[in-house]
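Missing here is one protein chain; the remaining ones are kept as they sit in the complex.
The block that comes next holds chain A.
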Amino acid sequence: MGDSQYSFSLTTFSPSGKLVQIEHALTAVGSGQTSLGIKASNGVVIATEKKLPSILVDESSVHKIQSLTPNIGVVYSGMGPDFRVLVRKSRKQAEQYHRLYKEPIPVTQLVRETAAVMQEFTQSGGVRPFGVSLLVAGYDDKGPQLYQVDPSGSYFSWKASAMGKNVSNAKTFLEKRYVEEMELDDAVHTAILTLKEGFEGQISEKNIEIGIIGEKKEFRQVALFIFPLCVSA
């Protein structure tokens, strides 16, 4: 995955043992728009702010939440163009798995392969790390799952997590509100309230995106007509 013109890695150790390019990539993630995910007992919800640079932008052309397979969805914080690359690579990996095993790829496998790609870009020649953190939401035989993948390529499973500008407030809010046997509807409600916490300006169905996956194992974007009912609380 490296470039033959650059046979050396651009991400190298500092004297204190840190990989500074990865730290800078995390800073880039931290200045991105807030996104979060919550795992419920019967599904997973992921959500993100969708603040566009101008009212002239056609918001129906922007999709920050994407599906990787029919039962796995993903959202990001950080650099949009890098996200598109990872979505494309992950979709291809999922399809290759399916071609070989005639089975949908388990969530953990897809996360592991995506994380491996991100790690490659921290070590290969002539490339920089990805400036995104991903929240992968899926539902397979092991039940609902939520994973966060960082620019370094490390990944963890979460009950609820947040990323981006408002990460500390969002995580505090989630810690307070998270209940072990939460249902998906409550999780969606909590997700919207968490987004509302740090939202600059007026939150509406035009400037957020929400994706859910339930027991039917179909990842889909929520049509936000339910929105007024949630926000009035």
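Brief remarks follow.
To be clear about the criterion, contacts are C-beta pairs under 8 Å (C-beta built on N, C-alpha and C of every residue); 3 or more make two chains touch, one makes a residue touch a chain; residues count from 1.
Following the convention adopted for this analysis, contacts and distances are computed from a predicted model.
You can't see one chain of this complex, but its UniProt record names it "Proteasome subunit alpha type", from the set "Cytosolic Fe-S cluster assembly factor NUBP1", "Pyruvate dehydrogenase E1 component subunit beta", "Proteasome subunit alpha type" or "Phosphatidylinositol glycan anchor biosynthesis class T".
Touch with the chain that is not drawn comes from one residue among A:Gly126, A:Gly143 or A:Gly198, which is A:Gly126.
Seen across the whole complex, the unshown chain contacts chain A at 3, 5-6, 10-11, 14-16, 18, 20-21, 23-31, 52-58, 60-62, 79-82, 84-85, 88, 121, 126-131.
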